[in-house]
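Data first, discussion second: the structure below is written as structure tokens.
Here the complex is missing a single protein chain, while all its other protein chains stay put.
The chains carry the letters A and B, assigned in the order they are written, with residues numbered from 1 in each.
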Amino acid sequence: MTIATNRMLAGNDALGWNEGQLAALEVLERALPEQVHTGVVLEGTGLSRAFGGLRALSDVSITMEAARTTGLIGPNGAGKSTFFDVLTGFTVPDTGTVTAFGHDVTRWAPWKRAGIGMARTFQANHIATELTVEENLLIGGHLRLSGGLGRTALRLGRAYRDETAARATAAAVARLLDMERVLDVRAGVLDFGAQRRIEIGRALLGPARLLLLDEPTAGVDAVEAARLLGLIKQLQVDLGLAVLIIEHHVRSVLRMCDAIYVLERGQLIFSGSPDEVRQNERVRAAYLGDTSAL
Amino acid sequence: MTLALQFHSDILAPAVINGLATASLYGVLALSLVLVYRINRSVAFVQGGMATVGGFLYWYLTKDPAVSQFATKGLPKVPALGLVVIVGAVLGALYGSVVSNRMASYPRVTVTTFGLGAALFVVGLTGTIWQGVFETGIPGPFTGRVRIGSQQVSYHQMFSLGVLLVVCAALTVVMKATRGGIYVRAIADDSEAAEIVGIRVSAVGTAVWAIAGGLGALAGALIVPLAVLYETALIFVLMRALAAAVLGGFESFALAVAGAAVFGIVESSVGGGVFGTVNAGVREIILVVALLAGVVVINRKRLVAAVGGE
Partner (left out) sequence: MARIRQGARRYADVLPRGLPPWAYLVGAVVAVGWVRVASTTWVFLGAAACILAIACMGLTILVGWGGEVSLAQASLVGTSVYITGYALRADGLHWPFIPAAALGVVTVVVLSALISVPTARLSGMYVMVLTLGLQVTLERTLFTNARFAGGVESVYTGRPRFFGVGLDSDRAYYFLPFLVLVAVMVGLRLFRHSRHGRALFMVGRDRRAAAAMGISPLRYKLLAFMIAGVLAGVAGALTTPLYRSPPTSLAFISVQSLFYLAVPVTAGFGSLAGVVVVAFVFTMTPHALESVMRISPLLLGGAGLMLGTYAGPGGFGGVVLDRVRARREAGLLAAGEPGAAVAAPAGELDVRDEMTTSVGGGGGAR
């Protein structure tokens, strides 16, 4: 599948990359596993989770289509992050099942889920600030590298070839994120927005087929936020990924997503296309009548 | 190793009395650990250093210089004990002001490691000043003994037990019924929020550390009459105090005392041969298993509490 086909399938032919980045995109595409182009990639059914007496999530279901951007919105404390944790294995649901790429992953550990292509980011920056940008990206590539302790430490045979290839892919991702020149700089020295991009890049370096992004723009200014969301959308389209995104900036979400889920107090109050969401009274009410947000 | 345990009930009663007396020794130290835990949710390894200070200072102040190779002071014992507590409190306050100001935002593990450093420094300091001290039979503030049942109990043991109960009761009341106790709880829950509502977090922290320091030094001074005093002796006691605090769930003073009592009784029963002869190694393994079980149980509880609180 080529980038052009991906774009065609998505009905989107926006060209936001320069030539070097296009080349990098091809490197990344070759490195990623074969994407799923049709059908359902992730399905959560009847998911509930209570903490003590607090019901953080009650009977929430979600169906994510392949090669689409799906948005998850809702006011603070709606249970979005809990929902994310349940989908990615950081919290085990009390009831309900999670199916990803045809596997029932409800009881899988997060690191096992990563193996089938579920890659997630976190709300606050979760990168190693003492490591360089390149090393942070390579940590994302952990699963694509092979070899035990001896072979990887001594850089023998396939372990070395894998490492070299992963470095090339990391460089490609850095170019896409426009961080090529700072590959060798410790992540902690960079500004917050740059650190956010490292986290997204790191998720891409895993065998990513499904990106789950928990408020990727939290804590960055409006300009940087718009740029980040644009970048995410572009990557999703060009690579044919499936993306689930939690985002506060509702207007951007409605623009970039193909489907939207709205949570309120742990319950799914609405799901549908962005247009349907705009028109829904209950969603408006959930945002306290703040219609301007939509 | 005797793993097939026997049971000799005739020596159980003395073992209980003995165990309670033993427990009273590290009970005070356990209380200070619980106190610190309640304000900053960390294990105050530094209390091993405080106990070392207390033990050495008590010995230094009270030992008759005529029979000592070191220039000790030979002061009367009760005022010396008071002085030890004051020095401990001052050192505790000093330590507390460091960890509750500049280090307040550090990760807990880093602060705990700082405490380990302080303990090690104190141990090294005593080893530098009083090189090669190996003292036994240091007299307690009260000498003499009394017969209870078939068991000889020294006044020092009774005094220690009394101190333990009084301190436990006082801390419980202060924490439950006074404004200071409320502050401590508020800080433990969320120190930033406590700061916002006007609690002077660093001042309260320093005060708590001062009390803990005084208790640690007191514990050290109470222990040395029943132990051998040398450079690293009191670190062992810390381990037992830790076990007591862990058995008590690290939250309640009364439970920590109960933990110390249970632990003391088990230890002296096992050691005293209630279950047949068991060597010191097995005793130590029992200690660690008890600790481990305690840690796992607390952690489960804490985990639930932490997640539920989100």
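Note that in this section a contact is a pair of C-beta atoms (placed from the backbone, for glycine too) under 8 Å apart; a residue touches a chain by one contact, two chains touch by 3 or more.
Fair warning: this is a prediction, and the values are worked out from it, not measured in the lab.
One of A:P110, A:G219 or A:G272 touches the chain omitted from the figure, and that residue is A:P110.
When the missing chain is restored to the complex, the residue among A:H37, A:R55 or A:R186 that touches it is A:R186. In the complete assembly, the contact with the undisplayed chain comes from A:L235, out of A:L235, A:V250 or A:A286. Those residues of subunit B that touch the chain absent from the view are 41-43, 45, 98, 102-103, 106-114, 116-125, 127-128, 131, 231-232, 235-236, 239, 242, 246, 280-281, 283-285, 287-288, 291-292, 295-296, 298-299.
One chain of the complex is left out; on subunit A, the residues touching it are 12, 14, 16-18, 20-21, 88-90, 109-112, 114-115, 119-122, 126-131, 135, 138-140, 142-143, 145, 147-149, 152-155, 159-160, 163, 174-182, 184-186, 188-194, 197, 202-203, 206, 223, 226-227, 229-231, 233-235, 237, 252, 255-256.
Everything below uses one rule, namely that only the chains that are shown with their structure count from here on.
Distance between chain centres (mean CA atoms), subunit A to subunit B: 50 Å.
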